[in-house]
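The complex appears here minus one protein chain, its other protein chains still in place.
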Amino acid sequence: MTLVVETLPVTTAQEQSALVELRGLVVDYVGSERRVRAVDHVDLAIAPGEIVGLAGESGCGKSTIAHALLQILRFPAEVAEGSILFGGRDLATMREQELRRFRWRNVSLVFQSAMSALNPVMRVGDQFVDMMRAHEPVRKRDALARAGDLLELVGIDRARVRAYPHELSGGMRQRVIIAMALALRPELVVMDEPTTALDVVVQREILQQVQDLQRELGFAVLFITHDLSLLLEFANRIAIMYAGELVEVASAETLFRSPRHPYTVGLMSSFPPLTGPLERMTGIPGSPPDLAQPPPGCRFHPRCPHCLAGGPLFARQTTERPELRRIAPEHLVACHLVEEET
Amino acid sequence: MRFLLRRLMFYAVALWGALTLNFLLPRLAPGSPLDGLVARLPPAQLQANPQMVENLRVVLGDKDESLIRAYPAYLQQVLSGNFGVSTSNFPAPVSEVIANTLPYSIFLVGTGFILAFLLGTGIGMIAAWRRGGIVDNVLTPTLISLAAFPAFFTALVAVYFLGLKAGWFPIQHAYSSDIEPAFTFAFLSDAFRHAELPLLVIVFVYAGGWLLNMRNVMVNTVAEDYVAMGHAKGLRDSRVMTMYAGRNAILPPLTGFATLFGSAVGGLIFVEYVFSYPGVGLTLQQSALGSDYPLTQALLLVFALCVLVANLIMDVLYVILDPRVRSS
Partner (left out) sequence: MSTLVEIEAPRRRVSVPGWSRLLLTNPRSLFGLILLTGVVLSAVFAPLIADNSPTEIVGLPGQPPSRAFPFGTTDQGYDVFAQVIWGARTSLAIGASAAVMSTAIAVFLGLLAAYSGGWIDDVINLFTNVFLVIPALPLLIVLQTFVPSRGPVVMILILGATTWALEARILRSQALSLRNRDFVRAAKVAGESTLRTVFGEVMPNMISRIAAGFLFVFYLSVLFEAGLEFLGFGDVNKTSWGVTMYWAQNNSAVLQGEWWHFFFPGLALAITVAALVFINYGIDELSNPRLRQRPPRRRLLRGAA
């Protein structure tokens, strides 16, 4: 299997006008006694038509970012600091009515589990209809017809508009979710682990479908997953997240060729190579930190093979949080070691 | 559909069980209920209608009968609607007494219970959705506290304070003594006026339970992905609350409706008694105290049947509301 390298010119997002920008985003989960910081000062920009991947282990804050983008964070989660800009406009300044127009029309979300994301007591078609009618005046008959068109777009028989979610297979349900996400031609589609709950064959079909649709319709994608191998194939740019922070951001090609952050390196050696012979696979020892009490300094340091007691950087690694620094035109890394080396 | 069929079978069996219990009760009772009853009837009437005693014998049993032969005879007579005569309403047959009083009870408990259900689940839904608002902080504890009191206590307090003291409602009977029961507007509106306070009492007694039930389920439902998706699609908050969260959260309480209806029947009896409301509840109390065995026995069956019918209606409603059940 060859690696498909996107031929899109990879300029930094700041040089283009960004579609969506996260500036210093901080999201906390507020408990009765303490705050857990799930997203810690994340800066990320997404250009129009760009496919950005967001990778990391479960529980590192990726889904929280997805919900924050749509402003559907549920208690006890709340945005504590920073801002989310869409087309230059800060979402926090939008009133409820504007937000309702913004949701789905400009940014939509593909949920991880289609079975739990579809209302079990409503027909599939009706779930399209009420979404359409929330955004524009349209007759039910026309809305249902459009729903049928959308189903066909993702390869489902339009008669299924009358079906209930439990009557569809897992793959079909996921396609329904994707069709729903594209219904209003949004500029950005956030996909939160869209294929995790599916078997590999269906996974591949769905991804192929999404790729085709993206080429055809030109929307931007924020693809959230724990499976880095998918991103290397599919995304233009990839951001690696660990314990609520971005630790490396680079174009897919750069990341594949020269990952710099020890965590990324670890991730890359956690799955079989896309090309070449199968060498030894190693995982990353240890487990993700408890976000309520993250390790001091660099959050990865307890699991990092380059953090050794007595090593030259040990003091810095255990006390100072590394910041994302540009080490190449399209490559940012947050690591004391990498900083030293450049 | 198979679900409904299974439920129907279950109810048929339960009904048969109730019939059998009904058959056995007077026969297991100490002494002979039949003899005691016949002794209280005017002899002239008995001579003129020997069939009357025969009907009573089939229903109440005789010391020297053979159970094996009496049982089918009982089933046959009872299933044709003949329970004998009511001694406390002599010479009216039991079926006639029931036909006169049942509609009032059905109206009262049906309307009251449905109102309690709608109010309780509605407020429970809103209370769980807007946590900490006025609804949750005021209405919830109020209704739940009200529901904690025994039904007849609430009824008495309501009659006294709202009926007698405040004079807001009439406090007795189903209709004023100067109006004839008929399908006229005058009668119906008068009857409804008299039903207001009993209905209110039923709502007070049962709404709180529904509220708590719905609220607990709703609190879990709110965290579901399809609710988040509803919001993400840009739908109005009220629509997500009702069509997405509420529509799903109401299903578990609905299954509890059936079991709770049994206790609603008990509450009905108290309410009718306190308000002297001429329904089957009051009739049961009076007939039982007056040792009117045929009527009492028949009423037990009527009550059981009502519970079964209510359960069946709930099952049908559940099938309509939850599409997943239809394919199982």
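The chains carry the letters A and B, assigned in the order they are written, with residues numbered from 1 in each.
Just so we're on the same page, a contact is a pair of C-beta atoms (placed from the backbone, for glycine too) under 8 Å apart; a residue touches a chain by one contact, two chains touch by 3 or more.
Not measured: the values here are computed from a predicted model.
**Student:** Out of B:I98, B:L139 or B:V159, which is the one that touches the chain we can't see?
**Tutor:** B:V159
**Student:** Looking at A:V36, A:L85 or A:L99, which residue reaches the missing chain?
**Tutor:** A:L99
**Student:** If I consider the whole complex, including the chain that's not displayed, which of B:D35, B:E54, B:E96 or B:D237 touches that chain?
**Tutor:** From the options B:D35, B:E54, B:E96 or B:D237, the contact with the absent chain belongs to B:D237.
**Student:** Which of B:L75, B:L300 or B:L321 touches the chain that is not shown?
**Tutor:** B:L300
**Student:** Among B:F10, B:Y71 or B:F90, which residue is in contact with the omitted chain in the full complex?
**Tutor:** B:F10
**Student:** Touching residues of subunit B against the unshown chain: what are they?
**Tutor:** Interface residues of subunit B facing the absent chain: 10-11, 13-14, 17-18, 21, 25-26, 28-31, 33, 131-132, 148-153, 156-157, 159-161, 164, 171, 216, 219-220, 231, 237, 259, 262-263, 265-266, 269-270, 273-274, 284-285, 288-289, 291, 293, 296-297, 299-300, 303-304, 307-308, 311.
As a working rule, only the chains that are shown with their structure count from here on.
**Student:** So how far apart, in whole Å, are subunit A and subunit B when each is placed at the average of its C-alpha atoms?
**Tutor:** Whole-Å distance between the two chain centres: 55.
**Student:** Spell out the residues on subunit A that touch subunit B in their complex, using ranges where they run on.
**Tutor:** For this pair, the touching residues of subunit A are 67, 70, 72, 74-75, 96, 99-105, 108-109, 111-113, 116-122, 130-131, 134-135, 164, 166-167, 180.
**Student:** Mind pulling up the subunit B residues that touch subunit A in the complex?
**Tutor:** Answer in residue numbers: 131, 222-226, 228-237, 239, 243-244, 247-248, 321-324, 327.
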